[in-house]
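Just one protein chain is left out here, and the rest sit where they should.
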Amino acid sequence: MITLSSDFGSPYPAAMKGVLLQATDARLVDITHDFPRQDVRTAAFWLAEVLPYFPPAVHLVVVDPGVGTDREAVVVHAGEHALVGPDNGVLLPAARALSGEGRVDTVADSPVVFRLCDPTHAGSGDWPPDPDSATFHGRDVFAPAAARVHERGVGALATDPGLEDHDGYVDLRFPDPAAHESGATGEVLVVDGFGTAITNIPGDWLSDRVGTTVSVDGTEVPVRRSYAHVDPGTALVTVGSHGNVELAVNRGRGAAAFGVKAGSVVELGW
Amino acid sequence: MITLSSDFGSPYPAAMKGVLLQATDARLVDITHDFPRQDVRTAAFWLAEVLPYFPPAVHLVVVDPGVGTDREAVVVHAGEHALVGPDNGVLLPAARALSGEGRVDTVADSPVVFRLCDPTHAGSGDWPPDPDSATFHGRDVFAPAAARVHERGVGALATDPGLEDHDGYVDLRFPDPAAHESGATGEVLVVDGFGTAITNIPGDWLSDRVGTTVSVDGTEVPVRRSYAHVDPGTALVTVGSHGNVELAVNRGRGAAAFGVKAGSVVELGW
Partner (left out) sequence: MITLSSDFGSPYPAAMKGVLLQATDARLVDITHDFPRQDVRTAAFWLAEVLPYFPPAVHLVVVDPGVGTDREAVVVHAGEHALVGPDNGVLLPAARALSGEGRVDTVADSPVVFRLCDPTHAGSGDWPPDPDSATFHGRDVFAPAAARVHERGVGALATDPGLEDHDGYVDLRFPDPAAHESGATGEVLVVDGFGTAITNIPGDWLSDRVGTTVSVDGTEVPVRRSYAHVDPGTALVTVGSHGNVELAVNRGRGAAAFGVKAGSVVELGW
């Protein structure tokens, strides 16, 4: 199975699918091609949320503002999964999630990052593929790499002569929230398609406050189990499906109502 | 085969696909994830139009403004198909269409509605799944249910210990049009992506009027076989692919030209 994620919209992803289907019979599953353009951080957040729900797979990810520069192309080995994409950090939060990092019930193996290297060791001129196109590595570099990783198997990454260890990779970590005596300070990580603002504050910090109110940047707001527990148009604080505190409006757009966007600082008080 | 429909946009549907693919090798087919947000009625209309074109399948549908409340989760048995989703009426028009209700050439079996019940009868703690998440039942309740229905087979619904008969389900029916001596009174059901207003008036009420005109809310408009039978930018009345009367503009947006939207009353006169 190969999943595809990008900020390409349409119709560029179809060219990647064609390249994949020339090389493999793998099932292809679109995650999305509508990530905000060249927004590495938002894509990284969603991939870390969504990819852990998948069975073992190769995940092709192309959100790549540095295309055509000398940034590396990388393959990350994470649990029974592999991720293929640009070396700009977009793969790392998902790779840590797929490795089980941060979960108390597993012994986590940290992700291992490789970079695509000179093909002369491979005995074949076509690996890594020659990036003739400087503007569409999704089609010309990453899709062939994903197909190759799929066909060889994730277990063969360490012995692939077309890959080298790459320790100096670009990492990306989301900021940690801070708990204090009378509340918490966090940050809006992303705003989803419903307009709900998703913060980095863990939901369990609110677990005994459902049914009460907390202050958000000084205003008292009800804490509820889900959106429909307040009237339509009413603001609330809830815990989203990712386990984080959300600022929402039932049948409305929370980020607008709270006046926040990705990166905004959020002060909760109790 | 499992089809997926929602109002989630992107990237939430991918999490549902991951859950399904953990549990089944079924072919997955997206109907759409772009239903208008939390618009149960519009989703119900389109599902009733589109799903009858499919071979036997399990249809996972999540348009669910009541997520996290005590509304039930239901499975509907309709012909050789099953539909899985929230108990808010969104499944019923499609279920009736899949059962053959209203078709003169079939003996219709009415849809049978089940609700997901307490798992203690099932001998397994994981059915129905525990809705840990109060905000994303698509991923945590409906996708596991759809996978289970697919793996057990539609014929096994009545004997599934995780399901109970559910007679008091929420139904949803579209209003009937009224014929009168010199015309018809109907209603706009939905406006499609081309901007065409689709009414509840049966197309065969116009069958001997193609090539003439009718009045729409008092204005004479040509009745034509298809859009391109009038000049670009010209309004027309035609019969759409669903068999209903449409208010359209060739290469334009009919709803805007006629000043109507979903729910508007339409008076046709002849």
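Think of it as A and B in the order they're written, each chain with its own count starting at 1.
As a working rule, a contact is a pair of C-beta atoms (placed from the backbone, for glycine too) under 8 Å apart; a residue touches a chain by one contact, two chains touch by 3 or more.
All of these numbers come straight from a predicted model, not from anything done at the bench.
Participant: Going by the contact rule already stated, which one of A:Ser110, A:Thr135 or A:Thr219 would touch the omitted chain in the full complex?
Facilitator: A:Thr135
Participant: Which of these touches the unseen chain: B:Ile2, B:Val19 or B:Leu51?
Facilitator: From the options B:Ile2, B:Val19 or B:Leu51, the contact with the absent chain belongs to B:Leu51.
Participant: Against the chain that's been left off, what residues of subunit A make contact? List them.
Facilitator: Residues 8-12, 14-15, 17-19, 21-22, 28, 37-38, 65-69, 133-136, 139-140 of subunit A touch the chain that is not shown.
Participant: Can you list, in ascending order, the subunit B residues touching the missing chain?
Facilitator: The list for subunit B reads 1, 3, 5, 29-32, 34-35, 46, 49-55, 192-194, 225-229, 238-241, 246, 251.
Just so it is clear, only the chains that are shown with their structure count from here on.
Participant: Report the inter-centroid distance (CA atoms only) between subunit A and subunit B in whole Å.
Facilitator: A distance of 32 Å separates the two centres.
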